[in-house]
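The other protein chains are all here in position, but one chain of the complex has been omitted.
Letters are used for the chains, namely A, B, C and D, taken in the order the chains are written, and counting of residues starts over at 1 for each.
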Amino acid sequence: AADRVVFATTLPQNQSNLFWGGTGERLPNFQALVGHDPISGKYDNSELAESWSTNEGFTEWTFKLKPDAEFHFGWGPVTAADVVHSYELTTGPDSTINSIEHLRAKSAVAVDDHTVVFTFDTPRTNYAFQHAGRGSLVIYSKAQYDAEGVEGYNTKPAGTSAYQYVERVPGVGVTFERVENHWQGTVPDFKELEIRYVQEQATILALLLSGEAQIASIPRELQKQALEAGKKIISSQNPAMATGAIFNGMYGKSGDPAYRPDLPWWNVKVREAMNRALNREEMIDVLYDGRAEPTPSWLMDSRNEGYVPELMERFDEMYGYDPERARELLAEAGYPDAFPDPMIPIVSSTLNGNPEFPVMSELLQVYFEEIGLQTELREMDWPKLGALGRARESFMISPVRNAPLRPTEAALVNFHTERGTPYGGFEDDKIEGLADKLTATIDPDERNAIASEAFTYLFEQYVDMPLAIVFAEVTVDPEVVSDWTFPGVTTNSISHWHLIKAAK
Amino acid sequence: MSLFVVTIVVFSLSHLTGDPVDAMLPDDATQQQIEDLTKHLGLDRPYHVQYVTFIGNALRGDFGQSTKWRGKSASTVVLERLPATLKLGGLAILISVVASIPLGVLAAVYRNSPLDRGASVIALLGQSLPAFWLAIVLMWIFAVTLGWFPTSGLGGLSYMILPAVAMAWFQVAALTRLTRSAMLEVLDSEYVKFAKVKGLTENVVIWKHAFRNAAIVPVTYFGVLAGSLLTGSVVIETVFAWPGTGLLALEAIRGRDFPVVQFVVLFFAVFYLFANLVIDVVYGLIDPRIRQD
Amino acid sequence: MSNEPLLDVRNLTTVLDLAAGTMPVVDDVSFTVGRGETLGIVGESGSGKSMTANSIIQILPKKIGRIAGGKILFDGRDLSQFSDADLTKVRGREIAMILQDPHTSLNPVYTIGNQVIEALRLDDPRQPKRSLLGKAINVLKKMNVADAERRLHAFPHQMSGGMKQRVVGAIAFSSAPKLIIADEPTTALDVTIQLQYLQLLEGIQKNTGAAIIFITHDLGIVANLCHRLAVMYGGRIIESGTVKDVFAAPSHPYTQALLRSVPSIDTKVYRLYAIEGQPPPLTEEIAGCKFASRCPLATDVCRSHRPDPKPGRSGAVSHEASCWHLGETL
Amino acid sequence: MISFLKVENLSKHFPVRTGIFHRKEHIVRAVQDVSFELEEGQTLALVGESGCGKTTLAWMLLKLIEPTSGRFWLNGQDVAELTGPDLRQYRTNVQAVFQDPWASLSPRMRVFDIVAEGLRLNDNLSDGAMTKRVDEALCSVGLRPDDGHKFPHEFSGGQRQRIAIASAIVQRPKLIILDEPVSALDVSIRSQIMNLFKDIQSEFGCSYVVVAHDLGTTRYMADRVAVMYLGSLVEFGSTDKMFDAPEHPYTQALLSAALPIQKSDDKPPIVLRGEVPSPVNPPSGCLFHPRCQSFIGDVCSSNAPNWRKSGSADHWVRCHIGTEWG
Partner (left out) sequence: MGRTARLSRFMLSVPGAAFIVLVIVLIIPALFADLIAPHDPYKANIRSRLEPPFLFGGTTEFILGTDRLGRDVFSRIIHGAKFALGISMVGILLGAVVGTALGLIAGFLRGWWDATIMRAVDITFALPSILLALALASVSGPSFELVIFVVIFVIWGYFARQVRAETLALRELDFVARARVLGASEYRIMWKYILPNIVNTIVVLGTLQIGVVIILEATLSFLGIGIPRPTPAWGLLVADGRQLIVSSWWISFFPGLAILLTVMSVNVLGDALRDVLDPKSRSV
């Protein structure tokens, strides 16, 4: 069985080989233009682009392809036409992929066989991210499409990585095999790789413990049981996500019809009180078995623009666990008597890959009640939450996660402006102004300053309840898998399949 | 007529239960993206137009493209998964029948004996344990701890045994009770008495005369059985990662893949109604009183 | 040997073990049936007629019913000592039984032919069914089943009650039994059909020489069909004798009352004799005569002591009645 | 003089559907052109074999089912046209006792309520008056007023039939329809109940229409007898005449099939051929001809006989024998 490795994970949102069919995981057989360093997570040219460059105004991005890249199954070399073709598919009308607006360009043109140029109206300082990171463009073969149409992608899509597609069994999983003589010379340890999709966490654990799967993505709660059975945990090299809870529904831009200042959490004292009600150490213990690092902001990351290291130092003083102070703050704010509806709805929702969300909601409730807040737990599915956000009706508090490698600009725009917001987090004129300014600015230092100002402002306003930076983790059977180096910064935080190392 | 109402229910499902667009789009979708997709899916037309289109297409077996399983029609997605459910359901029915019919018959014949009491304990346990709980426990005991069977997934007989047993569990209980009480009633009848005084041996009396008549009751239960196996498949398939229609339905609903949800629900309903039709025919075969003209 | 009765039931007691206690449904009953003889058993509903019959052939309610005492000597063998397997050999072959309700006596899901042939194959179940078709038609014809060939393929629900009862009879007589127990075979039939049936029964009995135990409510049938008569009350036989003797000189007050309470069709009466009250429930333990509570002649001794059978008022040898007041008339 | 109860050409046809998909429709001629008259205080017996339409006829008289055609009058009033208070009056005037004492009393009602139901529905009585009437009725049938508090299951079959009778007589009806009121009872109980009916008749002067297939009961209870065969009357007349000199071959066979305890003569009984034909497919001509022991030829199988008056004033037969045809 050393020839074969099975990775068991929860059901993905997108169960097709068509990457643009949903916010999804990138299958191991595909590559994008930009790669990541397995250890640092930095962009590198380990995938299809040899190099990339931009003009001064960041309105034109040029990608040069590696000339020797080859599609599987003999579909020929990778050319600029394949990139343009893939770009068109991915940004088509039926695309339901995340952040598609950030990928979309004014034009995408193949200048020659190995050069593609993307042009924009406005500066795009972070455009390389769209070709890596949350990986929004994977390269399909145009030749295959021309010959077989989309059906060909469905049955046997050709990619370019060291694993090639074998088959997908509906509802079960997808199998890949090692490419012999891969164009990059990559030789994965395992001849066969299977990704097995399983709905129930307990079942995933069972698969791992019974030896039917050798790698499993299971919540930290269950890892203990796996460890006891001699399994091993492998962490990503970098943090994979930041988690916290956010105050939804603060539509504070002047003139916004959705403005609702009567919400208890419009009062900054209440927000501070709620933040101070949380015993973050305990929460990290419960939710992540202690294996996560506290963060002062769930959007800010040291690898991104605008990082303000001081926030971490001020964190304890401003956000530290202090129920006493929290109660005082509430009293000062006049809670509950001064509020027309002092009830605070906490939404508990399940999102695949985030098993801790419901527990987090319950924890929030516990801490809030401790300081005398009236709360109400509501269960809701994720789409509903998104719909409420889009309708600007999301008046509640909910757990949230964010991949820290999302560039600062995208993060700020998404969560704190009217422009790209499903969440309806905190918005006001000031933050909106800063975000607009950031978009318009191209000078790196200036950008950094604007972003820092934004983060500091958000921090001081207590606009959310940051909790922790979490690493991606997989549990492996050490008798089969000895190691796996992955940066933890891609689509589902897991990548670099070819680096799964066999034991012995 | 029933079908017509079912189609309405199925159709309204998509409108009662919120916008599929919500589920398909990423968290940060733009207004433009929403409108495009809505149009793309034809969701911007009035309900009755959508319904007529729906029925028209449904009659041609076309339920539209799955929104979650890109590039496949809803019917393909469902039918692809159907064999798995049918296999599992079939095995579960087989287990239910093989286990419960003899048990029920013998319990009735040896009424109040230890066997009868054993049967009623089994029936009681069967009706008192939630299936998902049993499923998890079976998996832990027989797959993880003892390693006798694979824990989950699609595969041959060994893969099917645990889920089928978990699925059949309740049905064994129900069928045992049903068979037993039907047998008791029949054993009390004059014709069984007459068969006995005719000088027939106990075996002939029980199996030829009593059972054939008592079987009518469990047979009528098969409609319910077929229906509840499909519904039960949601839970069992979830736990055992068995890629059947139940698991599919769950995923489809979570992902608001309405073409698929509609097809599954309609399919389940039609299946149930059809199963009952078949049962009516079988009923006629067993009981000549029904097939008289 | 041939003087010996075909069936000699001695002190038969059958009890039912019910939740409420043990109930003697047949209480120390003795009677005989000679070869070729017809014995009528009459009595109220619940008086234990069927239980007596069922005890003989031993088809008592499973687990509840058991023979608690007495002997059932059939052709010299004590059936009460027989194993199940031995009984199976007696049933249907030497003793046949016809049940009350023709509509429910035949299995609704099998054809008449199937059920007749099944009985014909008892001795050799391997005999092919085809070879028995002719025989099956024969036995049906003997019971005057019209159109026998076609009826073989009919299901019970496609036939009338009278016809079904004939099929039941055909099955019962197919093995030339020595004894036929008929438990109210005509109660469910119309009078004109009943008459047809009784005639048929009489004819066949004459031909085969079978003895019959005929259980009925109808004293008219007993008068016309039976040689001898046993009257049951509360699980006991309170009077027995030849039909002629008993009808001419009913000795037990119950028998007397019964005969007088039946309206005649020949003469107009203006007032019927009415036996007041109800039979006591069998669960009630009664030390004395069971009829005492309804009997106008009852005295203390009736209520406290059980009367033994004594010669009846006809003076005939076989005429017996169990009453403390045999000398008195109602 | 208006007769008390006059029935004219009453018929009832039931449509029945058979076949797996209920597509075949047949007509069951349960009652066909039945006419008779009854005087006040008298008892009419309907006799005939099972399925000949006795119950159907009785139910039409009770207005439980509507006749397909034909009419009947009670005290000169056309019953079909009764509405409102008149219908209510009819309901109090006409009562019934059914065959099965186990099925004819609601197990969930106390005896008192069962008996009082008619008074509640049709009379406006004070509680006291109602209790008095119910107690009287219970006493009339030989039960104690105390029994009113009990439930039906606490009584035996005979006693239940008494309760049913009490509830039928509590409104002092003029006509009581008895549908086989004693056939479900034990022989030793029957005579009690039959005597009770007679007592009630002499006490209240009501009339009975009694359905019976036991001829002894008929002779004992009835002043007049109507013999039914396959939905039609075949002979009608006074009881004594009918029993002593039956004219219709069917009546003769019926009487001879009833086995008497003491045979008065040695005439062999008349054994009819065949079975009762189905009312869905009645024979042509005289309905009885396929089984008739006195079959006299084509006339029987092709012509339906008409009513013919026999000897005495009030005896009617429907048979070709004795007519100019025969």
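Note that in this section a contact is a pair of C-beta atoms (placed from the backbone, for glycine too) under 8 Å apart; a residue touches a chain by one contact, two chains touch by 3 or more.
In this text, all values refer to a predicted model and were calculated from it rather than measured experimentally.
K.L.:
May I ask you to name the displayed chains that the omitted chain touches in the full complex?
P.N.:
Looking at the entire complex, the absent chain's contacts are A, B, D.
K.L.:
Out of A:E148, A:E221 or A:D436, which touches the unshown chain?
P.N.:
From the options A:E148, A:E221 or A:D436, the contact with the absent chain belongs to A:E221.
K.L.:
Among A:T62, A:T115, A:S235 or A:T350, choose the residue that contacts the chain missing from this document, as touch is defined above.
P.N.:
A:T350
K.L.:
From the list A:D381, A:E432 or A:D464, which touches the chain that is not on show?
P.N.:
From the options A:D381, A:E432 or A:D464, the contact with the absent chain belongs to A:D381.
K.L.:
State which residues belonging to chain A touch the missing partner chain.
P.N.:
Residues touching the hidden chain, for chain A, are 200-202, 205, 219, 221-222, 224-225, 228, 279, 282, 285-286, 348, 350, 355, 358-359, 361-363, 365-366, 369, 377-381, 383-384.
K.L.:
What residue numbers in chain B mark contact with the hidden partner chain?
P.N.:
Residues of chain B in touch with the missing chain: 1-2, 5-6, 9, 13, 16-18, 124-125, 127-133, 136-137, 140, 144, 174, 177-178, 181-182, 185, 217, 221, 223-224, 227, 230-231, 234-235, 238, 249-250, 253-254, 256, 261, 264-265, 268-269, 272-273, 276.
K.L.:
Spell out, residue by residue, where the missing chain touches chain D.
P.N.:
59, 62-64, 87-88, 91-92, 94-96, 98-100, 103-109, 117-118, 121-122, 164, 167
Keep this in mind: only the chains that are shown with their structure count from here on.
K.L.:
Any idea whether B-C or C-D has more C-beta pairs in contact?
P.N.:
Between C-D and B-C, contacts are more numerous in C-D.
K.L.:
Using Cα averages as centroids, what's the distance between chain A and chain D in whole Å?
P.N.:
88
K.L.:
For chain A, give me the residues that contact two or more of the other chains.
P.N.:
Where chain A is concerned, no single residue meets two or more other chains.
K.L.:
Using the touch definition from the top, list the residues of chain B that touch chain A in their complex.
P.N.:
For chain B paired with chain A, touching residues are 18-19, 22-31, 33-34, 36-37, 40, 67-72, 77, 80-81, 84, 136, 139-140, 143-144, 147, 150-154, 238-241, 243-244, 247-248, 250-251, 254-256.
K.L.:
Okay, in this complex, where on chain C does chain D touch?
P.N.:
For this pair, the touching residues of chain C are 44-45, 146, 160, 162-163, 190-196, 198-199, 217-221, 223-224, 247, 254, 257-259, 261-266, 268-269, 271-276, 278-279.
K.L.:
Which of the residues in chain B come into contact with chain C in the complex?
P.N.:
Spelled out, the residues of chain B in touch with chain C are 111-112, 187, 189-202, 204, 209, 212-213, 286-289, 292.
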